[in-house]
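Working notes, structure below.
Left out: one protein chain. Kept in place: all the others.
Take a look at chain A:
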């Protein structure tokens, strides 16, 4: 097994998430001797960030050396734009905010002409150096060139400054590539790839599916492995995932960003195609070991081939045995396949009282599934959930929800695998069908109830 991920300190040969001042992000692999380019924000030497805790924010200084700073927008000099961080006193703000207005009464919108600096001048400034100091200088000049800066209120000046800092300060934050970070990266880069799943929905999915170390999970993942990665992070090397895929090979492209070795992945993730999964008995590989003498006589390349095939056959047969034994600790279905068509294959493989969880970007897809499960006796109390985080502008004295947010997130359908009573109930008393009175009592308290009642009646009928 792999050494446990290092999630506390920045070390070489590790994938990390780099957050940029523009709120963009990139995943980088840290080569000890390497330099990492952040596009317009410059470049830095990897060795200058090593040894610092993951989560540290850096500023690019001279010679591409990164120096730790407090935060992305926090200013080291007396300029204090995060009002939350220290008391808003006049002397902290003197540098930029010595003249400000009480209100925005005198602001007149004259568009771009308010700024005396033109793009060319800013470009020239940018070219004059690569360190963060230049960024600071540009900001100062932009503010100096702003004809009505003094007409802004202090709050507005702060916001303006923060915007410019995001644009010109050469800062970046290095984070551990955790389960949320990988998802965030894809949300930023290619939201379709993660089926519009939000961080809060992923969290809910993992909780309802009761993901933990030692579990044995049945998984469908159309997010190229982002969901599998999240599960691996929660499992920390214990348990197993059986991943069912629709092509010849499973698509786990997102795992290329992870620090999990191929060996580790093989140990944790077994993969089977839908064909193999649907007909596990037929897909078993009949394997007969060749006599040792025969193997010894083979050419080395042939020997290698033989041992490889032997290994592959054993892997597939092991995975097929997992299917045949069933009793999975959860079904996690993040799939774009028609759910109704796959239910008959997956539901019986889930163990008793274990969760069955589906994700879809669309409520309508899950609605159909829920209706179907409500008439199916094997999944108890299916319900659809939605969870949305509403982010606030978090500044002391000025708390309010952000004015706009990206609209996405998806939905979850969660139920519990159960065993309908067929035999048991029949044994107790087939003839004693419920009196209508009893029926009414139950209907009144169980919402939406018909499936359970229908299930029971069907059970009794089946018992004949």
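Assume a residue touches a chain if its C-beta (ideal position, glycine included) is under 8 Å from a C-beta of that chain, and two chains touch if they have at least 3 such contacts; residues count from 1.
The rule is simple: contacts and distances are computed from a predicted model.
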{"item": "Name per UniProt, for the chain absent here [options: \"Brix domain-containing protein\", \"tRNA (adenine(58)-N(1))-methyltransferase catalytic subunit TRM61\", \"ER membrane protein complex subunit 6\" or \"NADH-ubiquinone oxidoreductase chain 2\"]", "value": "\"tRNA (adenine(58)-N(1))-methyltransferase catalytic subunit TRM61\""}
{"item": "Selected residue (touches chain absent from view) among A:107, A:122, A:295 or A:421", "value": "A:421"}
{"item": "Hidden partner chain, touching residue among A:291, A:352 or A:407", "value": "A:352"}
{"item": "Contact partner of the left-out chain, one of A:111, A:291 or A:397", "value": "A:397"}
{"item": "Residues of chain A in contact with the chain not shown", "value": "4, 7-9, 51-57, 68, 70-72, 74, 82, 84-86, 176, 178-180, 199-200, 202-204, 206-208, 210, 212-215, 233-236, 238, 327, 329, 351-355, 363-364, 367-368, 370-371, 374, 377, 380-392, 394-397, 399, 401, 411, 416-421, 424-425, 428-429, 432, 434, 438, 441-442, 445-450, 452, 455-456, 459"}
